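A protein chain is absent from this complex, but the other protein chains hold their places.
After this line comes chain A, so read on.
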Amino acid sequence: MGRSATTKDAQALFHSLRSAPPTATPNNLKIIDLYIVFAAVTAVIQVVYMAIVGSFPFNSFLSGVLSCVGTAVLAVSLRIQVNKENKNLRIYLQSVLLLILFSAIWYFIW
């Protein structure tokens, strides 16, 4: 019973996503979304590879997955700040971009 409800919810979600008018979300948010999805999918593929083959070069696996996840998280934070609906945040686009870039570089260097 519960399972069918969740599947129904998911169906409804996808339907709403698909049927939403292209203008509803601004284009830059869509790009960020795309980037997040890209990062997440890459991470998932690596995890799957690990599950199948094993985590022999564990460092490689760790760095690969964590960099993907990290960039995704950073991109999510960027998206939150860029989103115009969050009006309670005082946002200067330039500084936000710089901040995100800076944190991304630090993230990768570490």
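The rule is simple: contacts are C-beta pairs under 8 Å (C-beta built on N, C-alpha and C of every residue); 3 or more make two chains touch, one makes a residue touch a chain; residues count from 1.
One rule holds for everything that comes next: contacts and distances are computed from a predicted model.
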Which of "UBC core domain-containing protein", "Postreplication repair E3 ubiquitin-protein ligase RAD18", "Phosphatidylinositol-glycan biosynthesis class S protein" or "Ribophorin II" matches, in UniProt, the chain that is not displayed: "Ribophorin II"
Of A:6, A:27 or A:59, the one touching the omitted chain in the full complex: A:27
Those residues of chain A which, in the complete complex, touch the missing chain: 27, 30-31, 34-35, 37-38, 41-42, 45-46, 49, 52-54, 56, 98, 101-102, 105, 109
